[in-house]
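My questions will all concern the structure given below.
With one protein chain held back, the other chains of the complex are shown just where they sit.
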Amino acid sequence: MVENAKRSRGLVIAGAIGAVLAVIGIVFWMMQLSGGMVQTGMRNLDSWGLYITMFMFFVGLSAGGLIISSIPNAFGMEGFGGISKVAIWTSICCTVAAIGFVVVDLGQPVRLWELFAYSNLGSPLMWDIIVLAVYLILSIVYLVFYMRYEQGKTSHAAIRVISVIALVCAVLVHSVTAWIFGLQQGHEFWYTALLGPWFVSSALVCGTALVMALCIGLRAAGYLALDQAYIVKMAKMLAAFIAVDLYFFGCDLLTSAFPGGSGAEVVDMLVSGPLAPFFWFEVIGCVIALVVCVVPALRRNGLLVGASVLAILGILCKRVQLLVGGFQIPNIPFANVEGPYAITFGGNGVDAAYGQLVYAPAPIEWVVTLGVLGLAVALLCFGLAYLNLKPASSAQA
Amino acid sequence: MQEEKLQKSSAVLKDAPRRGLTRRSFLKATAATAGAAAVAGVALDTLPAAAEGQKPQEEVYQGICRGNCGGGCRIAVTVREGKVVKTGPILNEDPMENLICARGYTHTQRIYAPERIQYPARRVEGTPRGGGEWERLSWDDAIKYICDHWKEYQKEFGDSSIAYSYGAGTYAQNYYVYMRLFNSLGATKIAQENDMTMLNYSWKMLGMSLYMVGNSRKDQVNAHTTFIWGCNASIGTFNRWKYLMASRDRGGKLVVIDPTYTVAAQKADFWAPIKPGTDAALAMAMIRYWHENGKDDKQYLATMTVAPFLVRQDTGKFLRSDEAGIAAEREAGVATGGGFGLGMDQGEGKFPLVAVDEQGNPGLLKEIAAPAIEGEFVINGIPVKTAYTMLLDRCDEWTLPAASAKCELSEDVITQLAEMYLDGPTMLHTGFGIDHRGNGDGASHALCVLPLVSGQIGKKGAGVSGNLAGATTGFAGDNWMTVVTSKMKPGATTNMTYIPQIVEEQQWCGQPMHLKSIFFYCGNPLGSYSGTTALRQAFENVDLLITADTVWSDTAKYSDVVLPVPHWFEYETYRTCPNDYLDFNDAAIEPQFESKSDCDIIRLLGLGMDLGPEFDYDNAGFHAMFLDSDVARDQYGVTWETLKQQKHIKMAPDEFIYGNQFIPFATESGRAEFYFENPVPEFDKSRQLDQELYALPFQSDPLETYDTNPLLEKYPINLMTHRDKFKVHTAFAKCPWLLEIQPEPTVELNPIDAEKYGISENDYVRCYNDRGFCVFKAHLDPSLRPGTAWTEHTWLDDQYKAGHYADLTSLACTHFFPTNTPFDTLVAVEKYELEA
Partner (left out) sequence: MTHYGMAIDLKRCVACHGCTLACKSANNLPDGVRYNNVLTDGGQYMDTARGTYPNDLYRKYYPVSCQHCENPACVKVCPVGATYKDPETGVVRQDSDKCIGCRMCISACPYTGVRSFNWEEPKYSLDFPVGDYDAPQHVKHTVEKCRFCYQRLAKGQTPACMEVCGAMARHWGDLDDPDSEISQLIATREWEQLLPEMGTKPSVYYLI
């Protein structure tokens, strides 16, 4: 009990820190709203930035986490089902963060109600908002049902049904997020049918990595007990997902580069251009993670956590490439799109603006981003501390 | 007041037809959109039709934009709640007459600019000029201060100690009212001769007529070939661009001769990238080629030019009847090679000119049906040659190989140019470019000869245009006696080029001259003239500098007393040129702050200088006087009152072909006087000119930018300026909307030079020479010929990161028509690190 209390206090402190960060973030968000988004690094020609990058990333994390934790339930498999509640809760927290990132990116958040009053159902953004809302509600329902199931108040069949729906929704939520970008013919880098499946594979990579790291961490902390076999299983899954993700990446690069037209510009931008650090981090990081996961001798807890972190950061790098890369190559690269609102590094001509990363976040964006992260951390920690999320077996122990 | 304004506005434009492209599409648009508003009822916030009832009271006035760009556009000035809220174009029945440019839309920002001078002010005593410390004065005190000093100077140093300097003009009558005052004071005129060499040459040779030396503007469309020579027509003569395009639409060809790949060159059918400063050689080679191949228009030369005039080989003067031993009476109006043809020979007259007929027999020119235009003769013991033979002799040096080597164009290109010029009708479209180099005099002369020898003038679609062919409607109607009063005293005339010399020598043309005060109006010499380093030094020795301006220009800031003048749309006046209409300029709003119109200032100064009732007129009174001429009244039926009512009165005909038997040249001989028998310096009459040289075109070296100049080792780059589409001289330089598009001074360098001097795109660079320095942002532009660079003409002092462009330029000039020579500037370029 003392142990538990201590652990809880640790979680509460972490949650409190998160909450404080969230409050600071809100203060800075208010500053962003009152002083204007001119304080961010975003401009007309790179009109999305860190917030939308993080939105993509967290949707992926959330979806991936939920998919991984739902598979055993959905297909009635043995395994790491025990961590389902933690995973669902983590997904919920990630979803909240993702929504948070969209909200802080909006210029007119007080007009959010219009989304429901004037919904343009043709807009991928609207699809995403709907799917995200449904997904969030469903995740909560899933969690509640899971808890009730553990308390014996509902049947396993119901859990299976809900988990299948959640699974579908998780896949959908990330596909739709992909479509926000992938359906834009105006950005060569985004406009590919592969983007949907690729987002799902990326989600699986970071979701699996997250769950695996979480399991190892929570097990080490004594929060839950899990057989190493399951960890190994997850590692193998992670390896498979990374391989698929890299395969998609390869396909995309080949398709871009092969005709040698403007697509080659995209490849140049990634391989040797301003986005190269993010590209190579992702590729090398994922390859290392892959190796750690497939070589039995390397499947040690520490290394596996390291591999997970590499995979997650790799996917984050992918998100950065995707977002910034979309703006990095202008469709109309002619001189004189200048002025204070035109482009982050404007004033020095086309090549100067595009010769570097076309966008970099401003301090206020980092703080607001930390705030949203803080919100997620607070939710996660308080949830772990106060909700009964431990696996039934471990709780009984 | 309000009522008066409303009345005014109703007389103005409200009911004038405002046409789009076609009336039909217009009406249709109305129907469709009104329907949309009624039926769909979407998004009412931006659907103004629904708000028609709430339309606020708006008055629209006619303003004339007169920044001396060559446009003089009519502007619809919209006033709402007492403020000018919009300036835009006034639409005409003929869309070709619709004129406006980017600047014309920005007057709201100029009218309410923070840099407006608000009240009369005097530099705080003991503070340096340009120190920015000012003491506010009442108008009475300011006028008294000026007049007290002037009277003192007059007494002690004579009338010539007061000088006046005016800039490029505002195309309105307020420009001339100052002359009434200064003529009455016998003050020294610092004439505005910047950019004027080619104009002067053209007027001297071809006379000044209704469209200066050109045909009506609309005649451009009839040209089959247009030679755009040394003129970026897309900016420099923007108001004529659509006529150039119209001639092209009709199958015409555009040929551009320019060292720089200008936008005109970009749009042209043929571009000859000539070496700068060699235009005379090219023109003379073309003349030589035509003659050699029998392609010169001998008929035109014989009848419409001084080609058959006989030039005495001993004196260089035209042979006259008394010298030839032919009995004849003296007569007035015979070619003298002086004057603009405006002031005919008022003296006892001269003996008539002599020519020889086809058999070589001398006689009176007017009595010979077909005079010889070529040949060498001895008449009455005097060796003579025809003026045309003299011209050909002068051109003889410029064989194709010689010109090719000089101009760095292939012989083939020169031949093609010569042939294309003959593929007429051909218009020579030129302006302020060639004469911005120190050897522009001989080149201006050579260019103006081209239409004559080719016969590409005096017929539809052929002649001279560009900056040389603005309408002179205002001049035609004006009562020029307005600048004269009963107190008129003869005063000296000089130009800015000579001011340092005068200040140093304290004399001008042999007469003592102690400049004590200069009054600047309609201009900003310290921002837009050349040689400002030398000028500022000279001004150090002038006690009282006074500037009347709308904004705090460089010159105003450097002055001792400033007088606030209203913006153009704050007082009534009218435009005098360069369009074929006489246009009224409304006072859309009252003069702001304490500003007073030029006429009101002249009234105060005139009365202050005890010049009496001849100055006791208000703005309207002066203007009524200006239009009180026989020509205006009788020929055009124009008075100040009728102009106020009608606003827009056609003065010059659409069909006007200059330089033929129907409309002969407005020179004393009625012919094109390409041979100057008596070239004298325009200003410095004490100088001896090389009369033989200046009689005919010549190719000489520029003053600074010549190949063998040892300075090139130190200063290898030839820095030029280009006309700026966002400014006219320094006017509009601080307009925020325009600064959005072009935020700061730039210099464009050829990438080859940039690499040589270690300069990359967007670097700040320092251009410098012995005269001064200036910091610009550098851009790489292969449009510039290697070895040349250019910048915008020009910015205000505080807009440069350091230095000023004009400080780099010199006052060096030649003296026939002395002018600024800003392209004749060598500089070194180095990378410049801005201080953090």
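Lettered A and B in written order, each chain numbered from 1.
As a convention for this text, a residue touches a chain if its C-beta (ideal position, glycine included) is under 8 Å from a C-beta of that chain, and two chains touch if they have at least 3 such contacts.
This one's a predicted model, so the numbers in the text were calculated from it and none came from an experiment.
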**Q.** Omitted chain's touching partners, listed by label
**A.** A, B
Q: Pick out which of A:Tyr341, A:Trp366 or A:Tyr386 touches the chain that's been left out of the picture.
A: A:Tyr341
**Q.** Residue numbers in subunit A that touch the chain omitted from display
**A.** 33, 35-38, 40, 42-45, 47-48, 102, 105-109, 111-112, 114-115, 117-120, 122-126, 129, 180, 183-187, 326, 330-337, 339-342, 349-352
(Q) By the contact criterion defined above, which parts of subunit B meet the unshown chain? Give residue numbers in ascending order. (A) 18, 20-22, 25-30, 32-37, 39-40, 42-43, 45-49, 51-52, 55-56, 58, 80-81, 83, 85-89, 91, 95-96, 98-106, 108-109, 112, 234-235, 238-239, 241-242, 245, 261, 263, 266-267, 271, 273, 725-726, 736-738, 740-742, 746, 748, 750, 752, 761-762, 779-786
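Following the convention adopted for this analysis, only the chains that are shown with their structure count from here on.
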(Q) Suppose each chain is reduced to the average of its Cα coordinates; what separation in Å results between subunit A and subunit B? (A) 66
Q: Within their complex, state which residues of subunit A touch subunit B.
A: 336, 338-339, 347-349, 351-352
**Q.** subunit A partner contacts - residues on subunit B that touch it in the complex
**A.** 740-741, 743, 761-762, 779
